[in-house]
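Structure below; questions to follow.
In this view, the complex is presented without one of its protein chains, the others remaining in place.
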């Protein structure tokens, strides 16, 4: 089991989610985050004082999936979330040792 | 050390937190997330246009604990967060290699 | 590749971010969370009924970095985020197996 | 001509101010409840007013101001047709009608706060017809339509009883039949905090209500030539101020910190309290009445929650019911003519008490029947799952705050 | 002296109420759009009013109320200098001027809602000068300045056409030239929901507008001695109520649930609809006119979105344009003197239709030229990246809600 974490543009959330759903990724957890990377921030001003808004709104999707599906899912995410401009985001893959479905107590792959 | 991540119903947060606290889990980090899984979304409407709200509000609790406590904690979470209806959520277990307490610089188990 | 997750006081976010930026950590993802630990909660009241606010606002910073930079980054975070009072927060290190830059499809270290 | 113009302008402007109170009610009620129900609360208030206007014009006005049938109710002039010459109005009938319409909607809307966050929208609409067409106008007839309470000398100048306690009694009845919100009471019966989602909106609402009350009370002279309007405005303002100050002080004393929500309620308590007597008491009495209301509101909220175990999210019963009764009785003590403390003996006080009791004895049973009938037909309460998810999604399919990340959690008792 | 004081007080108070409508417009428009553009929307409304006051004082007033040049426009009294004796005012000139100024700014501000979330701030400022100095005052002259429409007997008492449909036509033209917001229409042309970020603000705005309308309509007598003000206020209120009730019912029927946003729009539709006829129709007609407007607004929103495929975020075209035209025509049917249903034949109806057409034939082309000229010079629309990030950051460098975690996502069609 692996956890795929992707950080994408907010405007791409619905498209990515819908595509993943169609490909059988049923469960995912979404967080509204702010992030910085290569993408430039913006300057803002308040009553004459300038400040930097360099953490821009992003959306983080986390989904725990069977290891063998990782590559396919990465491809799908790239396809939907890519605009080609800086700020498109990242995908990270990390290990997960166990999963539990609270409702039934099922463990491992059956819980996904 | 392991990280236990559980995604539960918002209404269950206080009960789970309180129970974990009583069992000696002192530290945890909570995020307001939205998620989808088997649970059906809702349709919403705005000025005559229908749209789907299929990311429903959930709460994510993350806690890093000693490996030997994982099973006991999973049990507690299930006991408190389970309603038996779809949407109860998931628990994931993943490896953590190190922990640091910022205040003291302590490392590893002592930092939890 | 490792993921460094640090949970710090909200007031320290800008200082930590700026310092990390100066030391070459370009990418990070920030989440507004609430957390509890050793730090005492507060009691609140609403129309004569008392309740406990023991999840206090914190900020979670996640950054995926090359393994060899972990120790240096931990040091920097401690330096900027430490006040010495309870509630300063934690740093966790966990394994990451792969990273992808959505914009270019680059993988691994090149994607960071 | 000039005289009538002055009176007409006065009555119209007062009507406009009272109209704006509905914005105030809406903001208070929305602010003091949870974000997930904000759209539903707006709809209830907005439709309560809108449909109330129609219903009152069609039926309520006739029941309230038609020629009296034995002092009990009127029964002519439906659809606002007729001369209503027996009223001897100083202003054109439409001016009187709009003033009475905005008043009627006020009585109706009070209930909405007490039943917030769990009532079916359709049920609320039906209730609203019942109170606007019938329950409220009958009481109105007794006191302002030349009915039996007016005849025995009952004084309720601008409606502590007619408007507010009718609303309060109906609210109590409704909230009691409806039952508490999920999570309001622990298994042991102790109440839990369910914090409102926007205290700033609540405060804005209270300011708007206070502003509107300057139409409600001084406007009730129905004449701008009646210079007591100045004293009435002054009394109204100082009573609200005293209510707020005392609620602040008393909550500080009682809970260790000055409570924002209860202080805001304190001003409303002072306003409700002075409404009956604003034209017949003096400035000092107004301060005392307001100050008393500011304490009473806090005890009232506790009583309803801890003793009666009725869940009233915004404190409508305590503000309008308890303080409405209180204000009406205070007239018996403080009226400069006839009040006990001003040498008038107990006569007026007894009349006031009789009026209070009669109105309760009328409102509670009729409201009870109304709510029971609704429960048996369209149903009164939304399903538990809908209540948890919020009525906005369930009843209206909307999100009131689509762009914000919300919590949707509930605090734990301390 | 006393008479003039009464009239002056009435006109001033009405002006103050109409002024407050700008707060209402701002809240409605902000609430019904996204959080990332809230600051920009405020600026547009606020500057629209402020610069509009200056521009109208300098030029618009002279065009509207200067001595008529062949019934088409006025051309003297610029900078508000002159006696304007030909107007035969019952009130001091400054009272008349401030009343007309707040009206003028109302016509201008309607457009801002339809063009929200994608228009350059500078472009909006330029547009605002054009409509306030010229497009609106010419129409105003025709109807209220002794121009040709007044001479042929066209009745638009408080401005269903002069104010609202002028705003509506300009809004339609502007939104059409501007094009829809990114994501509003799918590739197949079907519209998507872009939910507003704060329905409570929207509701507050509607309450404030309703309140302000009590200055807009009754104030248009320009005299407090004219006791029809009472009937006008009554008609205005009941029409709004009927509009809200019908929009609620019709949206329930049509979409399966009572829609909050459309119900709020329904009240505004009723208000716009009764504006032309409020002084010449009776109570029953007011109910009917309002009820019709409540249905029409929903069909209008659908028509503009689904048939015309114009993106009007707050429904300004449907509310002000469609219902403005509708209300003006209804005068031809319901006017107690001259209305078709009251035995007056088709004469008035034809005059009303002529007026409606003439105003459209004037407003659409001039607004078209204005917007095209702006597009060719300062540019009309912000860059796509700025639109996505929000105009607050792009145009003003601010965050309207700095302390809240926002979503910034867009829902998917269902």
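We call the chains A, B, C, D and E, going by the order they appear; numbering starts again at 1 in every chain.
Here, a contact is a pair of C-beta atoms (placed from the backbone, for glycine too) under 8 Å apart; a residue touches a chain by one contact, two chains touch by 3 or more.
Being a predicted model, the structure only gives us computed values, none of them experimental.
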{"item": "Visible chains that the absent chain touches, using the contact criterion stated earlier", "value": "A, C, D, E"}
{"item": "Options D:78, D:211 or D:368, residue touching the unrepresented chain", "value": "D:211"}
{"item": "Sole residue of D:264, D:285, D:316 or D:402 that reaches the chain not shown, by the stated touch rule", "value": "D:264"}
{"item": "Footprint left on subunit A by the chain that the document does not show", "value": "43-53"}
{"item": "Residues in subunit C touching the chain absent from view", "value": "10-11, 13-15, 18, 32, 42-46, 53, 56-57, 59"}
{"item": "Touching residues on subunit D - with respect to the absent chain", "value": "2-3, 6, 9-10, 13, 17, 34-36, 195-200, 203-204, 206-208, 210-211, 214, 218, 224-225, 227, 229-231, 233-234, 237-238, 240-242, 244-245, 248, 255-261, 263-264, 267, 283-284, 287, 401, 404-408, 411"}
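We take it that only the chains that are shown with their structure count from here on.
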{"item": "If a chain touches subunit B and subunit E alike, it appears here", "value": "A, D"}
{"item": "Chain pair with more C-beta contacts, A-E versus A-C", "value": "A-C"}
{"item": "Rotation angle superposing subunit D onto its copy subunit E by C-alpha atoms, nearest 5 degrees", "value": "120"}
{"item": "Centre distance in Å when subunit B and subunit D are each reduced to the mean of their C-alpha atoms", "value": "44"}
{"item": "Where subunit C and subunit D are represented by their mean Cα positions, the distance between them in whole Å", "value": "50"}
{"item": "Rounded Å distance, subunit A centre to subunit D centre (Cα mean)", "value": "50"}
{"item": "Subunit A, residues touching no fewer than two other chains", "value": "31-32, 94-95"}
{"item": "Junction residues of subunit E - those touching two or more other chains", "value": "195-196, 255, 257, 259, 261, 405-408, 411-412"}
{"item": "Interchain contacts (touch definition) - all pairs", "value": "A-B, A-C, A-E, B-C, B-D, B-E, C-D, D-E"}
